[in-house]
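A short worksheet on the structure shown next.
The complex appears here without one of its protein chains, the remainder shown in place.
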Amino acid sequence: MKIIVAIKQVPERDARIRIDAEGTWIDLQDVEFTLNESDAYALEEALQLKEEHGGEVVVLSAGPERVGKTIREALAKGADRAIHVESDDLAAYDALGVARLLAAAVKDEQADLILTGLQSDDLGLGQTGVILAELLGLPHASLILKIEAAEGGVKVLRELEDGWFQHVELPTPAVLTIQSGNSKLRYATLMGIKKAKTKEVRRVTPLELAAEPEASVVVLERVLLPNKQRTTQILGGSPAEAAAALVEKLRFEVRAL
Amino acid sequence: MSELTSGVLVFLEIKNREISRISWEAMAAAHTLAEGHGLSVDVALVSSPGNPIFETIHGKAPRTVYAIDHPLLHEYTADGFAAAYAQLIEQVNPSYVVFPHTYQVRDFAPCLATRFKQVLISDVTGIETHAGAETAPPTFIRQLLQGKLNAHYRHRGTGPCFLSIQAGAFRADAAEAGATTLATFEPRLDAAKIRTKPGEPFRASAQTVDLGSASILVSVGRGIKEEANLPIVQELATALGAELAASRPICDSGWLPMERQVGSSGQTVAPKVYLAIGISGAIQHLVGMKGSQCIVAINKDENAPIFEVADYGIVGDLFDVVPALTAAVLKAKG
Partner (left out) sequence: MVPVDVIPSRLLCMSLAGAGVLSEPGHFSWLEKLLLLLLIVLSGTLFWKRFGVVVGKILGARRDAGFRLFPIGKRVWDFFWEVLCQAKVIRERPLPGLAHAFVFWSFLAFALVTLNHVAVGFGIGFLDAAGAFGRVYFWIAGLFALACAVSIAGLFVRRFVVRPVWLARPALPGHEVSYESGIIAGLIFVLMATYLAAFFVGEASMAARLLWWSHTLALLVFLPLVPHTKHLHLILSPVTIFLSRGGFSEIPALDGDEDFGLVTGKDLTQLVALQAFSCVECGRCTEHCPAANTGKSLNPKEIVLGVRSYLNEFGPTAEELLLGKYNAQESAFQCTTCGACEFQCPVGIEHLPIIVGLRRGAVNTGAWEDSHGTKLFLAMERNSNALGLSAMEREKFVQKAELPIFDGTQEYCLWLGCMGGYDPKGREIIRSFVEVMQYLGTSYGVMRKEKCTGDPARRLGNDLVFQELAESNLEAMQQQKVKKIISICPHCVRTIQEDWKAFGAPPEVEHHSEFLARHQARLPQQKTDEKIAYHDPCYLGRYRDVYDEPRAVISAAGTLVEAERNRERSFCCGAGGGLAFLGEETGQRVSHVRAQELVATGATTIGAACPFCNTMFRDALAATGEGAPQLLDIAQIAARSLPSAVTVARIQ
């Protein structure tokens, strides 16, 4: 089975957030980057499939040079080779634009499966995989927890809302977006990192992919820090009053009831 | 833009034989948008037109309610829904297409938008319309970096603008009653073009304790004092529809099984709500539940470290507070 895993490098979860001079993104100075969480699960799924059925895992990532580090980590965890769509200004592309780049980069790969994470931890659009499927004319399924090989394709476990699940069968090639948390991630090892050094990373530019940014239809105009900070609210009064106040909060602020 | 003034088209969803709450919220968002721009709102729903559910749809007139009806839509597939919705959108030609941001919408809406060379603005939490709306398109607000940043998005160019609305971002009751016209829309669908085969939805068996997937956890610590007191937290958990969890001493004593231990040497959990009852908040416990979206602490010691990480705290004796809370929850749930 040949599997492509699209991965994204995102700012570390606990990165200190300051807004940049243009006010359109965060200041990336001293921000550390890491592999997007659900992409890590997508990679893990791919590696487990490979371990079970053989084949090849190719990681695909778009972004500036620093993305190389995340790509190497993925190779260290067991991916066989990588495609790096190198671009310093991905921000000029909207989700459709990025998906076009990725589609152009993999269209000749003849992969059986293309996996992506469910959504990115930074922009949280949750669309790239699904758009990619549409651009490549492939069937897709999202929020996938588990993949099994089946006659002529795959059978996947899909998460529905409120604790419901569903199996879906798809013919391959197909695109799947992977939900976090189902499998156990592996840690990067020294041996993996050493092996990764000799693995192929193909670098391509948007220009080579002939996918110049078409005018974005959606633009991120500016970003703001929310004024709400996480603080502890002590609910006072008699036990009954405090309990009533808490229920009120859980219903209308947390929306958990 | 002038020929695109046909309005806002909202796609609703059914859940448990009712229009889902989040659909009403999406409709409320659509109204915000429509009012700012002087547009009309139409709604669409996949269902046969005879479904009594249509009687529950009211809204500001004039309003068309499309019943999208086709046997191939009886079960959800991305291919079927995207094709059917695309045909309706082509027919109605709206300026805005609004969805509730549900798992189902996330599955097909990006692909639908792509067919119109558009990009879905997903998980919108706010809409700002501007004076002189004809020329100044609205601003859509959504969260980035797990809520640590708010972003303003704008749609540019021609073609419909696709939005999905976050649950709870708009108040559902803002939709008002009014007259509606029901229209049936029968899309042309080809079974051969539906490539995925969905199975029956099922619930994960409740046999094994799975703290990881519970959305509410009621967690109990040494403050409970005796095994015989556990029923009071159990009752709260039942009232909330929550799973019961515990700190290590409770599992050490064998009052609850090891699988329910939260913490560094037990499970790591991140539910929507974590209630820590009679738990001091030792670091080994904190690391197991710190990622919860909302933490509630009930403890008689106001200096207990658990309050440092809590969103809501009640300082008091759990033997008074917990039964009161159970009662309040039951009351709220009717």
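Note that the chains are named A and B in the order they appear, and that numbering of residues resets to 1 at the start of each chain.
The rule is simple: a contact is a pair of C-beta atoms (placed from the backbone, for glycine too) under 8 Å apart; a residue touches a chain by one contact, two chains touch by 3 or more.
Here the structure is a predicted model, which is why all the values come from computation and not from measurement.
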* Asked: Where the complex has a chain not shown, which of A:Leu28, A:Ala92 or A:Ile193 is the residue touching it?
  -> A:Ile193
* Which parts of chain B are in contact with the chain that was left out? -> 222, 248-249, 252, 258, 264-266, 268, 281-284, 286-287, 290, 305, 308
* To do: Just the residue numbers, please: which parts of chain A touch the chain that's not shown?
  => 12-14, 16, 34, 184-194
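Throughout what follows, only the chains that are shown with their structure count from here on.
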* Asked: Just how far, in Å, is the C-alpha centre of chain B from the one of chain A?
  -> 21
* Asked: Can you list the residues on chain A that touch chain B in the complex?
  -> 11, 13, 17, 19, 26, 94-96, 99, 121-127, 130-131, 133-135, 139-143, 159-161, 163-171, 181, 215-226, 230, 232-236, 239-240, 242-244, 246-247, 249-251, 254-257
* Flag every residue of chain B that touches chain A in the complex, lowest number first. => 78-79, 102-103, 106-108, 110-111, 113-115, 117-123, 139, 142-157, 159, 167-168, 195-204, 212-213, 215-216, 240, 272-273, 293-294, 296, 302, 307-308, 310-317, 320-321, 324-325, 327-329, 331-333
